[in-house]
Each structure stands twice: as C-alpha cells, then as structure tokens.
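Removed from the display is one protein chain of the complex; every other protein chain stays in position.
Just so it is clear, A and B label the chains in written order, and each chain counts residues from 1 on its own.
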Amino acid sequence: MQDFGAAFLTAFDLLIGADAALLEIIGLSLRVSITALLAAGLIGLSLGAALAVTRFPGRGFILVIVNSMMGLPPVVVGLVVYMLLSNAGPLGFLGLLYTPEAMIIAQAILILPIIAALSRQLIEDLHAEYAEQFRSFCVPTGRMMVELLWDARYSLLTVMLAGLGRAMAEVGAVIIVGGNINHLTRVMTTTIALETSKGDLALALGLGIVLLSIAIAINAGVMALNATAKRQAYA
Amino acid sequence: MKHLKTLTLGAAAGLILGAAVAVPGTAQADAIIVQSTTSTQNSGLYDYMLPIYEKKTGNKVNVVAVGTGQAIKNARNCDGDVLLVHAKPAEEKFVADGYGVKRSDLMYNDFIIVGPPADPAKVGGMKDGPKALSMIAKSEAIFASRGDNSGTHKKEKHLWKAAGIDPVKASGKWYRETGSGMGATLNAGVGMGAYVMTDRATWISFKNKGDYKIQVEGDKQLFNQYGVILVNPKKCPKVKVKEGQAFIDWLLSKDGQETIASYKLKGLQLFFPNGKMM
Partner (left out) sequence: MRPANVVDLRGDAASDASAPGAGADLFPLVLDDVSFQAGGTVLIKGVDLTLPAQGATVIMGPNGAGKSLLLRLMHGLIAPSGGTVTWGGMPLGEAVRKRQAMVFQRPVLLRRSVAANIDFVLRLRGRADPGRRREILDHAGLAAHADQPARLLSGGEQQRLAMARALATEPDVLFMDEPTSNLDPASTLVIEEIAKAARDRGTKIIFITHDMGQARRLADDVVFVHKGKVLEHSPAETFFTQPASTEAGDYMAGKIIL
C-alpha cells in the first residue's frame, strides 16, 4: 500500500503548513480533553484516595465496579451521555448536546474510573507504608488523603497522562455527543473517522500521525518537567 | 529550589489554562442543528454550500451527519431543528407522526452498484437493479451491505424485495452486513472484493476506490431522492422555527437550488436540485 508513505508526507505537510483549520481542530481536542482531565482528575483522585484509606462494608464491591469501569466502551459512555443530554432526556433543558461541554462530560466520565482505580492502587500501596506512622501521629483521614496524594504526586502524573491519552484517543463518545460539527465540535479523532469514511486513508492516517506527535510532545514535556522537579526538589 | 518548583507548577497551570482559554466559542444562540444523512457531508456538499448560506444570511448551520436512520431518531428526540435525509417513506412517517411540519423534495441523484473489475457475477453494464442483485445472489458473489437502517440500506432492502430474494439468510456468507456508514462499507467492500450499493455522490468523492468500477447504473428504480423537513415545534418546543425555516426556504429558493447544482467534483455534478418553493 502506498498509503503509508503518503500518510507520512501528508502528516509532514499538515505540521509544516500549520493550516488554520487543523490548528482549530487540535486546539479543540486539547481544550476538551484537558478540561475533561482536570474535572476527572479532581473527582478521580479524591475518590481514589478515599477508597485507598478507608475500610467499610461493600468496599470490595465498589473496587470491582471501579476497576471494571476502566474498560467502559466509549460508545456506551457516548450513548448514555447522549440519552441524558438529549432534548428528550432528563438534562435536555441544559442545551448541552452537540457542544464541546457535552464532549468534556463524556470524556470525563470515560476517564474517571481509570484515574480513580489507578490512583487508588498507588495510594493504597503508599498508605501501606505510611499507615502506622500516620496512626501514631493521629493524622485525620482527610488530612491523610491530602498528604498521600501529595507524596504520590510524581506517580499520579503518569495516571493523569494515561487519562489524557485515553481521552484524546477516543472517538466513540465524542462523535455521538458532539456530532462532529465542523468548527464547533470537530476534534482530531472525529476528523480521522470522517476522512476514513471519505476513503481518504492517507489524510486520515496523516492526521493520526499528527495526533500521535502531539501526544508524544505532551508526554515528553511533562516527563521533562517532572524529572527536573524531582531531581531538583524532592526524591 | 523552592522557586523551581513554583515555576514548574506555574508553567503547568499556565499551559492548561492557556489551552482551555485558547479556543473560545461554543453553541451560538441562533445556530440551527441539521440532522443529516452522511452522503451530503462526505461528498463535501455542506463544506461548499454552508459558507455561502452563512455569508449571505449571517445564520450559522451546524450539521450532525449520522445516516438517515439515526438522524430521524435524533430528530424524534428533538435534538435537531431541520432533518435532511433520503428515505421518503420514513420521512413521510416522521411527518405523519407529528414530528415534522412538512416534507419537501430537495434534490436527487442516483444509486449505483460498484464492484471489482473481475465482475464475478457478470453484472457489468446492467441497468436493472433487482435483476443485477439476483445475479449476485445466484453466483454468491460477495455483497457488502450497510446493514444500518440508513437511507441507502432501506433502498437496498427494497431492491432485494423486488428481486424476490431474502439476502439476510446468507448473512455472514456472501452477504456481509457491515453495520457501518457508507464510507466504512465502501472501505470494507473494496477490501474484500465485494459488490456495494452506494449513492453516486459518495462514490465520486470517495478516495479509496482501488480498481473498483461502477457496474450497475441508470435504472429508474435506483433513483435517490433527498428531502428536507422542519422539526415540529409542537412536539419539540425548542425548535428554532424562524432560523430553521429560513434555511429550508433558502435551500428551496432559486439561489439555493442553483448553489446545489453548481457543486461539482472532478467535473461531475453530484446533486440535482428538484425542490419547489411552496
């Protein structure tokens, strides 16, 4: 297939050309996925920390649910959010369907279990180490969660990146609740889906390469900042 | 070292805020949503036509292109102001059920059957759609169907019925239901050497044709009529009646019809206007 070679050339042209339409799409992708990440991070990290330090009846059941939800198919999330936000649904009055906000909600729901489940495991492992010392100092539970989150911050960054990766890569949810509307809700992945359905495989793959390049840039940037901060400040 | 940490955090926060603020604008108050079939989007018609309309009127049109079956369902959920699809019986039922104000013919083109150059069912050059399908069935040549209850799929089922064949019995054998959009089905069909029924506009704009050829075309039964409907505000109070009707009026006007006719790809006209201003 000559499409591979063409794809790399297309990707190169797209990146060099910095075409306004492409920048708009990339900008929206970042805005939607990063906002979703912040929302899911706020809730997911709190939930993960709470599940890590508390013991109550039914906790095991909740862990199974949260862990299983990591495998939520994006299409299902999209469908559920669509049914909620549809004008025929309970939240239709909000008028959020086919807006970037709807996409943010869908992606946040999609990555929340990933952040909660992975951070729960990480913090629980750290808590196993700190538990006796914290108990000795009589650290209140809320305070314990904050201190554990702070001490696990470098590992948690990887969890957040995993969440961001999943959010930026998924298409099933955003195409349903966003509608892939040009100049409004069209993001990288829905553009790739659209170009694929137009049979323009080289352009679709080229966009895929652009998306991957952005992901690599973000991850490299965060890792570099992380490594510097870790080396210079704290172990 | 404290400063470096602050700096790092500051930079990260700045990046995130910057990204969040960089792209402004969400739903505009007067923008309408058109629930649409995919062929009109995939062929590039909207990308050509909507900027012209928006420039003339200042009204924004947002298109959700999902296939006729899904578009009608979404419109029934009141998630659109205008419905633009191609399945006349389903459209008429939509209006009869009270979800649409009135259906108007907008434009047409035709369906074709494309296939590999080897043409295992020997249907090349035929006009009669049902007859061609029965030859494909007889030779058990692979046929890729949308299988998604879209306008094209509805039309295909109608032709099978006319040929007196129930292809679903061979589903998974020579009859392959992709359950996907037109483009995905064409990609799959070309990939597995199957015959595919498609609308002409999608085919002309489709870029992954491989060595595929049009095998069957020109039958009256392969006529593909597009219709446009304003969603009924009695069922869906949030419908933007004024803006929606203005868009429909423009589509059916001399100006709109000429705009549709003037859209060409590779020198070929994709859609033929046949709307009438009432």
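Here is the rule we go by: a residue touches a chain if its C-beta (ideal position, glycine included) is under 8 Å from a C-beta of that chain, and two chains touch if they have at least 3 such contacts.
As the structure is a prediction and not an experimental result, all values here were calculated from the model.
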Residues of subunit A in contact with the chain not shown: 129-130, 132-133, 135-139, 143, 147, 150-152, 233-235
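Just so it is clear, only the chains that are shown with their structure count from here on.
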Distance from subunit B to subunit A - Cα centre to Cα centre, in angstrom: 31
Residues of subunit B touching subunit A in the complex: 1-2, 4-5, 8, 11-12, 16, 19-20, 22-23, 26-27, 31, 33, 38, 41-42, 46-47, 50, 62-66, 74, 76-79, 181-184, 186-187, 205-209, 236, 238
Residue ranges of subunit A touching subunit B (in the complex, touch as defined): 24, 27-28, 30-31, 34-35, 38, 86-89, 92, 95, 97-101, 179-182, 184, 194, 196-201, 222, 225, 228-229, 232-233
